[in-house]
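A single protein chain has been omitted; all remaining protein chains appear in their positions.
For subunit A:
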Amino acid sequence: MQKTYYDPKDLKDFGKISEWDQELGDKFFEYYGKVFEDGALTAREKSLIALAVSHTVQCAYCIDAYTSDGLKRGLEREEMMEAVHVAAAIKSGATLVHSVQMMKKYDKLSM
């Protein structure tokens, strides 16, 4: 039995998901490829966003892929870490902003 849930080699097999549903798989990868093309944002900027989002969704495959992609694009570690902090700030901010609800509820119920 496999001893870990994650196998780095699974990333290379991502494309095989289409084997079980060709139509949806093809549509997904076409969409995915289109999203990362140069547009109003450059492919480099999109790669950095993807790296940040990878951390918030805590996708080990995505972190692997977009760290490598960033290196290939010449991203520097300072840029990468700043992007992760932006993601972390939003995630922690999203947690903390809910504390306003907690505070209001607390105050409402308290005498």
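Some observations on this one:
Here is the rule we use: a contact is a pair of C-beta atoms (placed from the backbone, for glycine too) under 8 Å apart; a residue touches a chain by one contact, two chains touch by 3 or more; residues count from 1.
Here is the rule we use: contacts and distances are computed from a predicted model.
Per the UniProt record, the chain missing from the shown structure is "Radical SAM/Cys-rich protein", taken from the list "Radical SAM/Cys-rich protein", "Nitrate ABC transporter permease", "Carbon-phosphorus lyase complex subunit PhnI" or "U32 family peptidase".
The residue touching the chain not shown here, chosen from A:7, A:26 or A:76, is A:76. Although one chain is hidden here, its contacts on subunit A can still be listed: residues 12, 43-44, 68, 71-74, 76.
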